[in-house]
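Below is one structure, written out as structure tokens, with a few remarks after it.
Note that this complex is displayed minus one protein chain, with the remaining chains in position.
All chains are identified by letter, namely A, B and C, in their written order; residue positions are counted from 1 within each chain.
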Amino acid sequence: MVGAKLKVAVAGLGRMGARHAAHFYGLTPRAELVAASSPEQKELDLTQTNLPGVRTYLSYDEMLQEEIKHGLQAVVVSSATAVHAEQAIKAIKLGLHVLCEKPLSTNVEISQSVVTAYRESQKTHPNQKVICGFSRRFDASYRDAFEKMQAGLIGRPAVFRSQTCDKLDPSGFFVEYAKFSGGIFVDCSIHDIDLALWFFGEDSKVKTVSAVGITAVEPDLRKYNDRDNAVAVIEFFDGKIAQLYCSRMMAAGQEDTSEIIGTKGKLSINMQPMTNLVNIFESSGVRREIPAHYYGRFRDAFITEANEFTACCLDNTEPPMKLEGAVNAVRIGQALQESLITGKRIDFAENGERIVSEPKARL
Amino acid sequence: MVGAKLKVAVAGLGRMGARHAAHFYGLTPRAELVAASSPEQKELDLTQTNLPGVRTYLSYDEMLQEEIKHGLQAVVVSSATAVHAEQAIKAIKLGLHVLCEKPLSTNVEISQSVVTAYRESQKTHPNQKVICGFSRRFDASYRDAFEKMQAGLIGRPAVFRSQTCDKLDPSGFFVEYAKFSGGIFVDCSIHDIDLALWFFGEDSKVKTVSAVGITAVEPDLRKYNDRDNAVAVIEFFDGKIAQLYCSRMMAAGQEDTSEIIGTKGKLSINMQPMTNLVNIFESSGVRREIPAHYYGRFRDAFITEANEFTACCLDNTEPPMKLEGAVNAVRIGQALQESLITGKRIDFAENGERIVSEPKARL
Amino acid sequence: MVGAKLKVAVAGLGRMGARHAAHFYGLTPRAELVAASSPEQKELDLTQTNLPGVRTYLSYDEMLQEEIKHGLQAVVVSSATAVHAEQAIKAIKLGLHVLCEKPLSTNVEISQSVVTAYRESQKTHPNQKVICGFSRRFDASYRDAFEKMQAGLIGRPAVFRSQTCDKLDPSGFFVEYAKFSGGIFVDCSIHDIDLALWFFGEDSKVKTVSAVGITAVEPDLRKYNDRDNAVAVIEFFDGKIAQLYCSRMMAAGQEDTSEIIGTKGKLSINMQPMTNLVNIFESSGVRREIPAHYYGRFRDAFITEANEFTACCLDNTEPPMKLEGAVNAVRIGQALQESLITGKRIDFAENGERIVSEPKARL
Partner (left out) sequence: MVGAKLKVAVAGLGRMGARHAAHFYGLTPRAELVAASSPEQKELDLTQTNLPGVRTYLSYDEMLQEEIKHGLQAVVVSSATAVHAEQAIKAIKLGLHVLCEKPLSTNVEISQSVVTAYRESQKTHPNQKVICGFSRRFDASYRDAFEKMQAGLIGRPAVFRSQTCDKLDPSGFFVEYAKFSGGIFVDCSIHDIDLALWFFGEDSKVKTVSAVGITAVEPDLRKYNDRDNAVAVIEFFDGKIAQLYCSRMMAAGQEDTSEIIGTKGKLSINMQPMTNLVNIFESSGVRREIPAHYYGRFRDAFITEANEFTACCLDNTEPPMKLEGAVNAVRIGQALQESLITGKRIDFAENGERIVSEPKARL
């Protein structure tokens, strides 16, 4: 039937979950948000107020059980990272389409289990779609840069430089957050890693990763093997390099910038961050504001993500990226995090296996 | 009932009409696009394909007649400018809410007749909303600038400089368009005039207007008393000035920029036009692209407009601007157009009446 | 002899005079600053300290008389505007090269008398050079824009938009200054007028000028028939327009910007003013500083001016601009100033003569 809408449920109604719910509720014409779950009654109440008509559940399992009867087709997993994989797998096994927030898990093996479940399920549900929501893939500027690169504007890409840098939060939030975040490379740089794989090609093979970090403002991060500023290098086997920077210490706001440098040119994205097109001329000079958080920068990308995920489920088209890439990104992020803590470079063979050198083994 | 949606019809499915229809169809959660009309069957067909479920009509009158039976609540008038007023008034008389594309008319008296109809209708439909769609009022950057000004950031505003400049179109389109557009000041600068009234205050009283123009690329515009580049000055009685520039000759794309200069600071909007956050580094230097047309710059504003119009109809809240302002803007635009052609400054008394000097009368 | 240096004297050692002296003393390899005069002993003392070896005089006339004996070749007139013409003429009559600060005079007839003296003197001193120092003509960015325009990059130039805007000075300085400045159009916009004549061609003929102004921060300026913000339009006979803005009220610093718009493109100069290449990221956003005064923006241009003036005297080459243009600029500036005060547009015939309409004559 023309115009049938995709019936979607959202799992998790925290900050980003509530946004996903709102996007699917009101800004995704081909989708219908039918249900939402959260272990927090307060979040359910808020959802009922803001998104009237959506059925709410304290239990994710109950939501799946009930809604499947009403024709539920897709689930957006935006709960706590710790349960991403488990919830995704449950939905996958029911044959539902899944949009899972990044990362699938902070653990590579668990991330891989989502892919395994998906590929298994596809045998009986060949049209099933499961993607991991790397929002920047849906951002108009990144896409424009990618297309320009594809069109040959910069020759052959060789160096990718990228950063994910959060606004300084003096409340200590980042320390608490570090308990579960998987560390700054798995939490922040995973976006840059995913971008590197996108721009360099999904089949790019990592040769070495190394990272160095400091705690400039939050020494307590060390308790959780984390840092507040870190830099990294990823070498690929085909002679390409990614250079990363991540930070929790930006005074002015979110600074997520990237450069892709090729043999004939360079494309930069967001090297001059800005909230909007206003400039303020005052006695101290000319000032512009920049987004405080990633959502201020990437809101439109998340809405595009919702619409494109919906379209690819309804129209059975290819998703913009493969789920396997999400595991690869976690693998690299986790390796960087390990390098950050051990101070050792980590080497990989062309087959993707880690090379463990004798001397390192002694540690 | 919680969540009842505003039933909306769109009149006119040309370039901008089709966009309005799409916005109300899929990007305005609290609205339901129920119908659309156009004298062009092709446009109706396209609408049925793109927006399944919307009822289409070749006749605006028939649409009103039929849809009112199904509970139509609001009409978006985005047909040819020549019928804006007529269509708006018909809807107004039926007690419907109306969002009318700018300008109400290129003629002041006709524009005024819309206001008169509205104010009359309100006597029996006190909650009726009628607004003229000046999209920049809904643009995030203009709003941010306005709020900063209101918050005192630049002291007392004194000088407003603004431009509406279209991309060069060598096809001769602008000549054809000039037959009906009302002229460059009524078509383009009306936005800047509206902005001046917004930033300086709706009750600002015009003292003098004067304009000068040329035909640098389209001499044929003179047949229709129009120009392709023009500059203007509007003096207000409280010692404020607006300086305008409009053009049909921008090589790089749409350049709509504004500055509001106060006694303690300045706010600029879009002085560095850009399509997105990408910069291209190539052998000729660093380049960024800029939107080719106003929709590339103001798409988000139009969507906000749809959503806010819907909200103010449903919630019976005050619209963001008064309909009278739209007449005022046309009055000023038309006076500028006259000055452009006659080469004479036009003076107004504080009561808004035009001062006709003896010597000028002799010409 | 190879390497003989041009013997230069500077008249006037105020703010700009002292800078000229320093430029010719230490930053103009082919010149030798031999003498300087000022009616202020303090300024002479300062010069002797800062520029050892330079002979100083309280009397301009005495300086000329003495220095001519020692081979003086050129004079830089940077004294008070009121004596520019008189001092320039005295030097001209002695056959000396002259670089005179702008304006020659705030009065057209007096300005013209300098040209007359020069053309008379040239009969006996055919290699004599006299130029009026419009610094922007020597600015690298303006020159680059001019060359790009000359090379056809923007097609045929049609609209010139330019502003000279001073930093707000709450001390009341600008009121005092208005007594002698000739008014904001003669003092500030004269640069933009000169640029318009440069970009549009020296032989461009003015058709109309009109101006409007306000006193937003300095009502006392009205005592001297001046304003603190003003806008103007200059129409040329060949269908070109210049639109100007001048102000004494910029919060952030000097904002001198220009745009030259042609049938195929646009060149902008300094639309994003900046002091240097530093950006400051802090909690309120991203900030850059801008020059507080014109010298911060144009220092390099003044040094280039000194060097090129020197070269054209020594090598007997053509100066970069004709002296007649300086009179033309004052004529236009003065007309704008009159229009600003009378509220009347001023029309010119193609032969340059002013058209006095009957009605206007009656006022």
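Throughout what follows, a residue touches a chain if its C-beta (ideal position, glycine included) is under 8 Å from a C-beta of that chain, and two chains touch if they have at least 3 such contacts.
For clarity, every value in this text was computed on a predicted model and none was experimentally measured.
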Among A:106, A:210, A:258 or A:276, residue touching the chain not depicted: A:210
From C:267, C:312, C:326 or C:346, residue that would touch the chain that is not displayed: C:267
Missing-chain contacts mapped onto chain A: 154, 156, 158-159, 161, 168, 208, 210, 212-217, 229, 231, 233, 235, 239-241, 243, 245, 247, 249-252, 261, 263-266, 271-272, 343, 345, 357-359
Chain C residues that touch the omitted chain in the full complex: 2-3, 25-30, 52-53, 140-141, 144-145, 148, 153-154, 264-272, 275-283
On chain B, residues whose C-beta touches the chain left out of the figure: 250-253, 255, 272-274, 280-290
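In this section, only the chains that are shown with their structure count from here on.
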Copies chain A and chain C touch via same or different residues, half shared test: same
Approximate Å spacing (C-alpha centroids) for the pair chain A, chain B: 39
Euclidean distance of C-alpha centroids - chain A vs chain C, Å: 57
Junction residues of chain C - those touching two or more other chains: 250-252, 272
